[in-house]
Every structure is written in structure tokens, then in C-alpha cells.
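With one protein chain held back, the other chains of the complex are shown just where they sit.
Chain IDs A, B and C follow the sequence of writing; residue 1 opens each chain.
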Amino acid sequence: MYEQLKERVCKANLELVEHKLIVFTWGNVSEIDRQAGVVAIKPSGVGYDELTADKIVVLDLNGNIVDGEFRSSSDTATHLELYRNFEGIGGVCHTHSCYATMWAQACKEIPCLGTTHADHFNGPIPVTRIMTPQEIEKDYELNTGKVIVRRFEGIDPMQIPVVLVANHGPFTWGCDGHDAVRNAVVLEHVAKMALGTLQINPQQGDVPQPLLDKHYLRKHGKNAYYGQK
Amino acid sequence: MYEQLKERVCKANLELVEHKLIVFTWGNVSEIDRQAGVVAIKPSGVGYDELTADKIVVLDLNGNIVDGEFRSSSDTATHLELYRNFEGIGGVCHTHSCYATMWAQACKEIPCLGTTHADHFNGPIPVTRIMTPQEIEKDYELNTGKVIVRRFEGIDPMQIPVVLVANHGPFTWGCDGHDAVRNAVVLEHVAKMALGTLQINPQQGDVPQPLLDKHYLRKHGKNAYYGQK
Amino acid sequence: MYEQLKERVCKANLELVEHKLIVFTWGNVSEIDRQAGVVAIKPSGVGYDELTADKIVVLDLNGNIVDGEFRSSSDTATHLELYRNFEGIGGVCHTHSCYATMWAQACKEIPCLGTTHADHFNGPIPVTRIMTPQEIEKDYELNTGKVIVRRFEGIDPMQIPVVLVANHGPFTWGCDGHDAVRNAVVLEHVAKMALGTLQINPQQGDVPQPLLDKHYLRKHGKNAYYGQK
Partner (left out) sequence: MYEQLKERVCKANLELVEHKLIVFTWGNVSEIDRQAGVVAIKPSGVGYDELTADKIVVLDLNGNIVDGEFRSSSDTATHLELYRNFEGIGGVCHTHSCYATMWAQACKEIPCLGTTHADHFNGPIPVTRIMTPQEIEKDYELNTGKVIVRRFEGIDPMQIPVVLVANHGPFTWGCDGHDAVRNAVVLEHVAKMALGTLQINPQQGDVPQPLLDKHYLRKHGKNAYYGQK
């Protein structure tokens, strides 16, 4: 059971390595099977060079292990909270990728400075508020999910499928694990280019709304005309 | 028909990958056959790892497909506008390469800060004006071409074969697709070095005109003495 | 004798190359066998491409060579001073890795700006004081060790297993040579991200103490819950 799900999750985790977003074991990807009501996720602290599908852990949405012999990622509770609240998402990814983490550590949202950003994310990249000592002390990973969810009140998580957790780093999501990884890659490039853009011109602000709309809708929604579909 | 043209265009697109200027499908190269009156260009949204010559799309200068089963790059109308207006050019390239895009997003022209720049481009790298909501809403890609062409009033596009589209990224051109890619590579290096130069010395301005002339003419024109020709 | 120790030290030195922390011969790793009272260390100025276990030098804690035909690393006296004073450590590593060296040259401690840092190091990264002309002139490498040891008065070297030697670069340590290298890799990433974080937000300070505690203790100590142990 869950063989295909575990294969896909293993593959998506390894894609993080291919895209050079991973140092040691700093990152994890999960995917949900909504019909079966289970989430498959990377085991905690297992090196990417020894990661195989049979080591992937499968849990229900309450965090009970239903398959696998390893302990699941320490960030599992964050992933589950996102799945419980963002109904449209099928995969979640967490990394400490260099440039996205810089912005998260700086506690600054990434403004939408160009069409690369607008092609993928429909607005600035939100940053969560600083967590309280109480939220950190008990159920920290669950509360990390909760501050993300709260930050997205009024934002469609499918239109901005990435967030910066303040003092920490990025979480991204998508229609499956592969798509969540893809968004992590885009976010890293957007984060790097935003830093350089503001070094060249500290006054630069978000692109005009019509340009954001144009590029986002060129690639998304029923009138999209990018690609072969 | 058009086999050699399509082969060349496919190869030039793959050169972008070799030079590490491409993330996912963000970029495209085209080449024109002026005698046949056709332009060959990358298909839209097709991954570089699956790109082959038979997937290249061939269009006439009005944008009518004359060969190929795929939809052409979403930036096709920009390419065609450049071919219609810059008579000497044989290839066009568009990327979101990291450092050139930073300058484009910052809406700042790249000053000519050294001989690397002067060896290839006869002056600062122009940036287009911000497009109006009307230009963005309708015929956006065509209008992107038009603001580039307008920006080059009084500039010889063969002497400065690169431009930064404001809020967006670079377009480059050359005598063929390969040459357009080559200019994209040079631009990326020049853009990176310009950022660092101004971080070291924010007061640094363009090189003296005699040095620009010397280096540009050392490599270009009838008195050039660089290389083996 | 010492075959296994020398093999391990050779391997740990080569890990520095894999992690791209080394230019030419700028770096060295050692490991101690506390029971035998000997330290094995890289030979001085030997290229990493020609490094083999039989070239590793073994010395006692007073610096007398007990095995090996090569001269030991010029930094040997620094390593020995650390072993004599930090009882819990089993390996020492020195590099001139790019970003950590920038901070060392800037004579600035690296603030704890995020959870990547807090996961590994229990507080800001200390920088030593500038050495006096007297300390530099005679027994320079020994005195380098001494200023490190003095800087750690009141700090547990196992909780912050890295230091920046002012005007110079990082030294790191750990339970063995491999672990010391691992800490050098983490330090390099933390150093790079700290530079970018402060470029984005120059006012950013250390993370709140509860977050530092949470992340450090999630991975270290008896209540750790990261990984499979």
C-alpha cells in the first residue's frame, strides 16, 4: 500500500538535492492522498544519499503513523496543519535555502519586483509574525503551521503558494510534492534577485498591478496562454 | 524544409542551459531566415531537457505558423517586432538570467564601468521605460517589442545588442541565435561585475570615452585587431 | 599503528574538498586519540589531490612527532592547544572558507539570526580579540590557540563548537574530525546567510531566546527529538 505515494514523495525530496536547495538534511517534502486521508513525508534526520521510498513515513491527518518504521520529519505537525487548512494543496515543502532564508531571517516580505515573481506568485511573499514564547515552548511545530495559516487570512494559498516563517525559513506548497519543490526553486531565485534589485535601487517598489495581473494570468487561470495546454 | 534553421535554433536554446542562464523554461532563442522570410523559435513552456529540433516552431513575420505542431514561445511577438525593426539582426534571445534581471527590475541602465563591457557593448546598457496599463493589457508582447525599438531611437542595435526591459529582464540579439546567446552571457557577467563595482565604489562612473572607443573598436569594425581574422 | 586514526583524519580532510571549503591547501583537520594521547593531522602544504592516509602526521600533545615522515600542518600548535583545553572535543578543523572568513576579517561576531544557526550553535559565533605584536612574533600558532581558549571562558565549547579568529578565519571542532568538518560547513552557510540577512534588514538582531533554546535543544541534549535516535 501507499507504494506510489511513497515513491513520489521520495522522488520529490531528491529533487531538492538536484536543485541544490539542501545542505545535509535541512529540508523535507510531503504529499497527501486526500482520498485515503494520509500524508507521506521524509523521515527525520535521514541523509538524502540514503533516502529510499521504503523509508518514507505515512501518517493520518492527526499524526498517527500508519506505515513506516522511521520517525517522521520533526516538521510533520507543520505540514499536517497546512493540509488541514489549505484544502486545495497536495504537497508541502520546507527548506533552509540560502536566499529565501535570508529574507525570512530579516523578517521582511519579498516585494514583487518583476515578472519572474509575477509569473509564479500573485503578490508579495508574506512573512509570518514572530512567534510568542508560549507558542514556541509547547507544540512548536503545530504552532508554526498555525501562524502560517493565520497569515493567509484573506490570501488564496494557491495563488501565493509560499511563505517565509520569520526567523526561520520558507515553506512552500503546490498541487503535489513535485509542484511544492518547484515553487521552492522559484522562490529561491526570486529571493536572490530581489536582494540584488534593492542593492542596485533601494527605492524600487512592487511592479504596477496591471503587470502583475498580466504575468500571473498569462500562466494561471482559464485565460492562460503560456505553455502547450 | 527549414531543417537547418530549426537545428541551429534548437542548439542555440540549449547553449543557454550550458551557460547556466536558464531556470526551468524561463528563456527562449529565435533565428530569422531573411530570404525565406521566416523565424524559428522555441515552443512555449517546453522543458529544455526534452527540446529537439523538430519541436521548434517556424513562423512568418506576421506570426503565422508555417511549420511545427507546437505553440510558439509566449514572447514570439516581441521577437518578431525586433526582427521587423532591427534590420541587421539575425537572432534574438530572452532570459531571466539572475544579475541582468536584477538591473532590469531595478529599472537602472548598466553604466559602462570597464573594458569587459566596452569590449562588447558600445555604451551603457539601455533600460526601457515602464509600460503603460494600456500597453500591458492588450498586445503586451508586441508592445514589449515596441518599447524596446523606441528606446533604440538614436542607438545602433548592432553596437549595443542588448536591452533591459524594465520590471522584467534582458533581451539580446546578434547576427544569429548563437551570437544572441553569446551576448546574453556577456551581459550577465557585465551585470554582476557592475553591481559589485558600485558596492565597492558607489561614485564610480562610466569609463572615459577614449577607453570605450579603444576596446570596442579593438574587437569591432574594420580596424579590429582582436582574434585571428 | 594509528592506521585507523590516520585513515579517519585523511577522510575528514578530503570531506573539506567535497564541501568546497578548500582553495589549494588552505585548511586542515586533525583528530585526537585521547587514550593513546596522540593527535593525527594533515601534513603542511600537501595538496588535497595527493593526500593519503600514510602522509598524515601523528604527534603527542606536546607536539613531538610519533609517526609520519612529513612536517605537520603549520597550525598544529593551535590544534594542540585546543585539545589540551577543551576536554570534550575529539576533532579540530581550520579553513579559510569564504563567508566565515569575511566575518573573521571584519572582526565581528555572527549574531544568531535564525533557526539554521540555532539548530547547531547555542548562541552567536564568538570572535577572538586582536592578537598583540608579542603574541604574533613568538609562538604565534600556540598563541592563536590561547586567544581562542580565553575567548571561551564562560562558554561551553561543545555548545558553540566554532570560533572566528580575528583577521584570520574560522576554527571549528567536534566529537571527531568528521564532526568538526560538519560544523565548518554549517558555519559557512550561517555566515553567508547572516551577511544577506543584514543587507536586507540592517536592524535585525538575534532571535528571541526561547526560539534559540527550542531549536538547539530539539537537536541536542537528552530531550532532543530530531533524527532517529
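Methods note: contacts are C-beta pairs under 8 Å (C-beta built on N, C-alpha and C of every residue); 3 or more make two chains touch, one makes a residue touch a chain.
The structure displayed is predicted, hence computed values, not measured ones.
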| item | value |
| --- | --- |
| Chains on display which the left-out chain touches in the complete complex | B, C |
| Residue, one of C:2, C:48 or C:70, that touches the chain absent here | C:70 |
| Among C:23, C:36 or C:224, the residue in touch with the chain that has been omitted | C:23 |
| Residue of B:27, B:43, B:114 or B:174 touching the missing chain in the full complex | B:114 |
| Sites on subunit B contacted by the missing partner chain, in the whole complex | 113-116, 119, 182, 185-186, 189, 192-194, 196-201, 204, 207-208, 210-211, 214, 218, 225-228 |
| Footprint left on subunit C by the chain that the document does not show | 23-24, 26, 43-46, 70-71, 74, 96, 98-99, 101-108, 130-131, 133, 136-137, 140, 167-169, 195, 198-199 |
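By our rule, only the chains that are shown with their structure count from here on.
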| item | value |
| --- | --- |
| Innermost chain by mean C-alpha position | A |
| Furthest chain, CA centroid comparison against subunit C | B |
| Distance from the mean Cα position of subunit B to that of subunit A, given in whole angstrom | 33 |
| Distance from subunit C to subunit B - Cα centre to Cα centre, in angstrom | 46 |
| Multi-partner residues of subunit A (each touching 2 or more other chains) | 198-199 |
